[in-house]
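Pasting in a structure now, in structure tokens, and then I'll have a few things to ask.
Left out: one protein chain. Kept in place: all the others.
Letters A and B mark the chains as written, and numbering starts fresh at 1 in each.
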Amino acid sequence: MTKQDITLDVNGRRYAISVEPRKTLADALRDECGLTGTHLGCEHGVCGACTIIVGGETVRSCLMFAVQATGRTIRTIEGLADGNDLHPLQRAFMQNHALQCGYCTPGFLMLAAGVLEQNPDIDDKELIDVLSSNLCRCTGYENILAAVRAAAAEMRAPT
Amino acid sequence: MNDMPKGPIGRPLLRLEDPPLVTGRGRFVADISFPHQLHMRLVRSPHAHARINSISIEAALALPGVFAVWTARDIPEIGPIDFREGKIEKLEPYRQPVLAIDRLRYIGEPVAAIFASDAYIAEDAADLVTMDVEDLPVITRADDPPGAFDDHLSTEAAVVRQGFGDTTKAFQEAHAIVEIDVSIGRHSGVPLETRGAIGRYDAARDVLELHGAGKVPHKNRESLAKLFGRSTAALHLFEPHVGGGFGVRGEIYPEDILVLAAALRFERPVKWIEDRRENLIACNHSRQQRHKIRAAVDADGALLAIENEFWHDQGAYPRTHALRVAETTCGILPGPYHLGAYKALGHYRLTNKTPAATYRAPGRYETNFVRERLLDVIAARLGKSRIDVRRRNLIRADEMPYARPLSVLEDEVSYDSGDYAGLLDKTLALIGWDELQVELAERRAKGECVGAGLALFVEKSGLGPSDGAKVNVDTTGAIEVITGGASVGQGFETVMAQVCAETLGTDYRRIRVVHGRTDRIEYGIGAHASRATVMTANAVHAAALKVRDKALAVAGELLQAGPASLDIVDGQVVQRERPGGPSIALGMIAHHLRPSSPTRRGRDPGLAAEGWFDTEHQTYPYGNQLAVVKIDRDTGGVTVERYVIAYDIGRAINPLLVRGQILGGFVQGLGGALYEEFLYDDRGEPLSVTFADYLIPTLHETPQVDVIISEDAPSTRNPLGIKGAGESGIAAVGAAIASAVDDALGVPGSITSLPITPQRLKRIIQNLDARSVSS
Partner (left out) sequence: MKPASFIHHRPSTIDEAVQLIARHAPEDGRILAGGQSLVPIMAFRMAKPPHLIDINEIAELDLLEIAGDALRIGARIRHSAFGRDRIPGPTGALLATIMRNIAHHPIRTRGTFCGSLAHADPASEWCAVAAVMDAILVARSIEGEREIPVRDYFEAVMTTALRPDEILVEVRLPLLPTGTRFGFCEFSRRAGDFALAMVLVTMRIEQGRIVDPRFGIGGAEAFPRRLPQVEAILNGAAPDGLTWARAAALAAESLDPLEDAVTSGDYRRDLVRSLSIRAFTQVEA
């Protein structure tokens, strides 16, 4: 099938790639841009391992095609830290033992980052609702919730 | 965990594994690619049971981008997959071929392999393969009469038996006989990362490599070397980051063999990444068992005898673990209780479903459910409390070690240490059991349907017989610990670094831990059956002790002090009695031990050592779990409101990680108790092939969990006193929740199968209501 030349704007860098229209955004990021931090756990929208931020909204990158993401700002786990300064969520995940195998971690981090940016004062019930969209098979979630709560508090605190 | 220990062991230190994983730098198998690699895609059987007449691959082969297509005919030299622990005569003829030969035995069985330039194209080609078959009768239930595996063999591939004492006599003399018929549903580990494997052949060095290994790389290398007729030096396995193991990941499956065979034949790297649908029908299932079990008890509730007949649904073929789950089921069922006589009889039956094998706490999740169900019903029959009946039977601390003529993993069951009653007291105190009963009674009076339940269990961990490790300090003072262990996300590196750091007197962050690589160390026990911590940590401890001794000996010479007067603090050898006096860094000692160093004085070069740990028996941690549930009588939905897990681990190397293991295991157990099930229709069609049908609990479904980690009974079987923790969180979740649901319904024994789905529970409630109306 014919490939299309497109440019993706990911984490502030431009990636000129050539993809078939059927290539999912997740696969394009992983295979064409070399950004393998975005994981695939189901490829049908349920697990959330592929969650990234497109145009400011958290989305499942397995359910978008790469050709649909041209001209939009894409953010992935590789761009979450500011250089060597980890994002408060990344630090909180380490401090709260919110990961074991780490496979779900990029998805949870991007989900939480996207949602906290839109709604820094999110209440606990809503936070639990949001975090319930992603699956983790290792941690039992308690530490993930604790980590996001801690990071949210830190992000809210006046600096 | 009262006072904080001084060294790294016992402290909740942060993990060494985390920095790459939170920044997207993990290297999972799908993240690895080699130049010129081919992508493999399997064509899987759409038939549950059929005879193959023909398979047409021409259309697939003709597709641009397709490099080759294999069916069984293309790999006649590659035999079926062997059992991990060697030959088992009786099961040999039942082994799974790598690609189906003349029969298809489950939906999902590999039939053909496509090799193409791209994963998308490989999948296009797979769609073009067609087969002509003749359908055969389908068996979906292990408790139905056995059928034909082939023209000669029955689907009852084996019968397992264990036991002791005279059960017949005990039943004759019993005060009461209690019998139940209970089942555990088919579910499994289902790691968030699907499987994957990359075969690569380095023709220049004649080395065959498998990337994407896990669990037991060294054992698997042995099996694969045999299968490919290669020396182990010419075959290496590499474990990348692994997105969860849980028993299912890292076994040898047909796909692993295919990527290796293809890499060899094509001299190109071959990459296979499983998709989720495949994962749900082709990766090992587990757990499905039906038990008819009866107990003979005296008036006081003492267990005089148990007869345990069960039907183990193995799926279409035995897998590498062979009979282990069925054997463990026999051996561990009595759990923490005295038992006068015992007879277990297990039917190991093949059905036209995905093959099953071990999943976290194999044989225990099942038997804890079965045995604790039985005890609840005994209590009800004798009019005693559930707790009294358990206390009456518990093995006492002063009876340890406590052996029984039963075996688990070919090892005689012998509990090393434990105070089962003591731990039960702690749990009941934490939850305030008596107050809880009052509170629940009040809520029931107000119309709520609430109840509490508990379950006791004995775990097993640390199967030997031996494991080794190497510790090497370089001239900069950086330390490398080389193990044959495997990491499936459990914090292996951190734990090994803590043990090494404690022994060597260094910062654990200066230690780099190698695992899952057969090219770095000759042997390795891997990561299964909660053995990594016990076996590998003790080996690391032994190696580090040797390094320590060597360092102190050299330092003694250099500092002109007796080694006994020296200590290592923060990587510096110091003199105990002279704080602030002369000291020497470990890196400097390594420098003195260079091959060319004159100060080496004939010692072997290098500040390095290899250590081994041997053990004769497993260690037996133990615990209990307590659930408080609320039932929605209208919908049959169950909400777990509170949960307590108490676990005696002997000695916790990192309590943060132990707690993490317990919490994670718990939620998996919750899945098996209420949500997860591989369902099939009568024609053998799998119904749980998406994550919208196979329901893994989310944060929403997860209750608050209190964890008690106790260290009352260190293992007597290893110097560090540790027992494994990997399986404690999951082990009794089905048991405790079933007991709590019974309690809420007010009818002991009403739950007879897992998972307790809303629809099933609604039916139970309706039947109970109908009975109470008619009586």
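Just so it is clear, a residue touches a chain if its C-beta (ideal position, glycine included) is under 8 Å from a C-beta of that chain, and two chains touch if they have at least 3 such contacts.
Remember, predicted model here, so these are calculated numbers, not experimental data.
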Subject >> Residue, one of B:Gly346, B:Gly587 or B:Pro697, that touches the chain absent here >> reply: B:Pro697
Subject >> Positions on chain B where the hidden chain makes contact >> reply: 119-120, 123-124, 127, 275-277, 634-637, 675, 679, 681, 687, 690, 692-693, 695, 697-698, 700-701, 757-759, 762-763
Subject >> Touch list for chain A against the chain that is not drawn >> reply: 1, 4, 20-22, 24, 27, 43-45, 48, 51, 57-60, 62-65, 67-68, 111, 114-115, 129-130, 132-133
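Everything that follows uses one rule, which is that only the chains that are shown with their structure count from here on.
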Original post:
Using CA atom averages as chain centres, what separation in Å is found between chain A and chain B?
Top reply: 29
**OP:** In the complex, go through chain B and note every residue touching chain A.
**Re:** 14-15, 17-19, 21-28, 30-31, 120, 189-194, 241-244, 246, 275-276, 488-491, 656-657, 659-668, 690-692, 696, 698-700, 702, 704-705, 729
Original post:
Tell me, which parts of chain A touch chain B in their complex?
Top reply: 20, 22-23, 30, 35-44, 46-47, 49, 76-78, 80-81, 86, 90, 93-95, 97, 99-106, 109, 128-129, 131-145
